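The complex is shown incomplete by one protein chain, all other protein chains being positioned as in the whole.
And now, subunit A:
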C-alpha cells in the first residue's frame, strides 16, 4: 500500500528475508571466528594468513562482507524512515549510508584478499 519505496529490495518481504538470512550468516561467522581463536590459543601469523588464503574462507568472508552491507543498509534505512522526518536530511543520511556501505565492501575485499 506504500508504493514509493527506496529500501534495499523495494519489497517488504525481500528486505525482511535478507535481514534474517544475513543475520544468520553474520552469527555463523562470529561463532566460527571466536571458536577458531579459542581452539588455537597459540595462533601464528602464518596459520592466520593460511586460513584467509583458503578459497572457502574467502567465499565465507565475502559473504559476510556483503551481509554486513545489506544488513546495515536495511537496518539504517528503517531507522532513518522512523526518526528523520525532514526529507532532505533523510535522503542525505540514506545516501551517506549507501556510500559508506560501498566503501566498506570494496575496502574489505582489498584487505581480505590482500589485493
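Throughout what follows, a contact is a pair of C-beta atoms (placed from the backbone, for glycine too) under 8 Å apart; a residue touches a chain by one contact, two chains touch by 3 or more; residues count from 1.
Keep this in mind: contacts and distances are computed from a predicted model.
**Student:** Select, from "Coenzyme F420-reducing hydrogenase, delta subunit", "Spermidine/putrescine ABC transporter ATP-binding protein", "Right-handed parallel beta-helix repeat-containing protein" or "Succinate dehydrogenase iron-sulfur subunit", the UniProt-recorded name of the complex's unshown chain.
**Tutor:** The record for the missing subunit names the protein "Succinate dehydrogenase iron-sulfur subunit".
**Student:** What subunit A residues would touch the chain not displayed?
**Tutor:** Output for subunit A: 1-3, 5, 7, 11-17, 77-78, 81-83.
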